[in-house]
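Pasting a structure here, questions to come.
Here the complex is missing one protein chain, while the rest keep their positions.
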Amino acid sequence: MSFPWARQYEPKNAVTKFLDEKLPLPRLVYNAVGAGYPVPRNLSYFWNFGVLAGFFLVVQIVTGVVLAMHYAANAQVAFATTEHIMRDVNWGWLMRYAHANGASFFFIVVYLHIFRGLFYSSYKAPREMIWLLGVVIFLLMMATAFMGYVLPWGQMSFWGAKVITGLFGAIPLVGEPIQIWLLGGFAPDNAALNRFFSLHFLLPFVIAGVVILHIWALHIPGSSNPTGVEVKSESDTVPFHPYYTAKDGFGLGIALLAYFALVFFLPNALGHPDNYIEANPLSTPAHIVPEWYFWPFYAILRAFTVDFILPAKLWGVIAMFASILLWFFLPWLDKSPVRSGHYRPLFRKFFWFGLIPAMIVLFICGGAPAEEPYVMLSQIATAYYFIHFLVILPIISSVEKPEELPYSITEAVLGSDKKMVKGENAEPAV
Amino acid sequence: MADTTATANPEDGVRRRDFLDIAAVSAAGIGGLAVVYPLVTQMAPSKDVLAASSTEVDVSGIEPGQAIKAVFRKQPLFVKRLTPEEIAAAQRDDNAGLRDPQTLAERTKEGHGDILVTMGVCTHLGCVPLGAAEGEVKGEYGGYFCPCHGSHYDTAGRIRKGPAPTNLEVPEYEFTSETVIQVG
Partner (left out) sequence: MLKLLSVRLVAILVGLGFALVALYAFVIGAYNAATEEPAGHLPYEKPMDLSWSFDGPFGKWDQTQLQRGLKVYDEVCSACHSLKFVAFRDLEQLGYSEAQVKAYAAAKQVPGIDPNTGEATMRAGLPTDYFPSPYPNNVAAAAANNNAIPPDLSLMTKARGDGTNYVASLLMGYGPPSEELLAEHPEAAPGPGLHHNPYFPNLNLAMAAPLTTAGQVTYDDGTEATIEQMSKDVAAFLTWTAEPTLVKRKQTGWPVLIFLLFATVLAYMSKRQIWAAVKPKK
């Protein structure tokens, strides 16, 4: 669907006419990210991160395919082939640093994208499906990133694989057989390394598929916007191209500057030195930490230190998975009719002074060694995390009195000069 | 305020697509092309492959009429000591209207006219010809015979019959002593 005023694709020459008849790919692109897609005119730079996430997915796939041409997934040589890439392969060091830091940037832009969705309640009707698919993408990303980190076969690779598969060992009765099955052995070795490589290669293409569904679902209701007021008339929108292609182009430039500054000048800043030590099954590193993008969830995992009906280990595993899976229910937990956090005084306070500090604490504690005060801090932050999403959000949506919304997007942009806004086209779009 | 409506029509867009936009799009294009360079060159041989060691072969143990297979750049290398009859046969055909004219003297080192060093790679499509090991078919010209598509090489490793376009390649090599050659 699209808005009635969306521009129509018109093939101009014989070739595009032929294509449009036989395989209307240009029309698809025109309607998806071209002039045929009307977008709210008031999107802030927080709406850049979806396109950036797509861009970094492509970066990861391209550099990953290149690295796979030189890498060998065998415990005997995996570490050595990684060094072979760094030392002997033409531009191999660039490919590997671009891939390792590309993963970090993929997560940075996706976290900002999720943050945007949480603050502006982009998950609310009619956009529930976009949100659900987004959570699926995030889960796939986490699995892909985890398995990719195992491939260089350094100390953190090995012990990360051991610890994370050990999570499944927490499941009562069947846990240990499941862990052994996942690893294809009693500890990570060739069997695990090979299957992780295979899946690490496969999953990005699954992600790309879900991304297409995500974008498809987006084009049913159209993009959200910072006011949370739905598009009412043509004056509320601009065509995606050239307006948002230009804006995304500028955003991409900024993102690439930061990305390449890291790749070329601080390529190991986000990594862990221990992963430059070859995997040694007989010696555990002093502090096992995952990559930074897993820290908040790792902190939740470690926050449960006491047996309470269930063993502490099982609590940690359940809570870690629950902390992400609960996002699936957000559209039905937060029933406030107002979307944007800008017009929700109570929501806004809990968001900035509750959720964001809790996430920062969880992030810091996840990267810190498992000792006080980090464990106690992470326990408080974990408690708040669950209360925020599962208790506060459902309750404030019924008790909060939202601030007055602008009549329309146009009014929000131009001020309350309603003379031109209240045209004949002012019927609500939903 | 009328000029601030969001409905910019296509003509406006086209007119404004002036120098700035062209420059911005060109910059993106240049950036994209620059990225292609490392992505393409990464597939070229890596440093360790390029540095792949030269091969040393001791030829003292090779009896006349015998050949040994060595490895040079991951490919077979034939080192053969020719019998006087083979040398005579090769010299007889030096001017026999060859497809790839070369004399035996040009294909061996001075003072070591009986040592024939060639790549064991058929110049047609890269199979390994027969004739180096004992008991293998040597083809109609008594040298090497490639079973893949039937190329016959003579005792000097020159192509005489079949689809191969050129003689078996003689790699760069030198005698580092009376009995040892270094290839590459």
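The chains carry the letters A and B, assigned in the order they are written, with residues numbered from 1 in each.
As a convention for this text, a contact is a pair of C-beta atoms (placed from the backbone, for glycine too) under 8 Å apart; a residue touches a chain by one contact, two chains touch by 3 or more.
Keep in mind that this is a model prediction, so the values were computed, not measured.
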item: Contact with the hidden chain (one of A:Tyr9, A:Phe201, A:Phe304 or A:Phe351); value: A:Phe304
item: Option touching the unshown chain, where A:Tyr9, A:Phe105, A:Phe138 or A:Phe389 are the choices; value: A:Phe389
item: Selected residue (touches chain absent from view) among A:Trp181, A:Trp216, A:Trp332 or A:Trp352; value: A:Trp332
item: Touch list for subunit A against the chain that is not drawn; value: 41, 80, 83, 86-87, 93-94, 97, 238, 242-243, 246-247, 249-250, 252-254, 256-257, 260-261, 263-265, 267-268, 273-274, 276-278, 286, 303-306, 308, 312, 315, 319, 322, 326, 329, 332-333, 335, 371-372, 375-376, 379-380, 382-384, 386-387, 389-391, 394-395, 413-415
item: Interface residues of subunit B (partner: the chain not displayed); value: 1, 4-6, 8, 12-13, 16, 20-21, 23-24, 27-28, 30-31, 34, 47-48, 51-53, 58
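One rule holds for everything that comes next: only the chains that are shown with their structure count from here on.
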item: Rounded Å distance, subunit A centre to subunit B centre (Cα mean); value: 49
item: For the subunit B and subunit A complex, residues of the former touching the latter; value: 1-2, 4-8, 10, 13, 17, 21, 24, 28, 38-39, 41-44, 46-49
item: Subunit B-facing residues of subunit A, complex; value: 5, 7, 35, 41, 62, 66, 69-70, 84, 87-92, 94-95, 234-239, 242, 246, 249, 410, 414, 417, 420
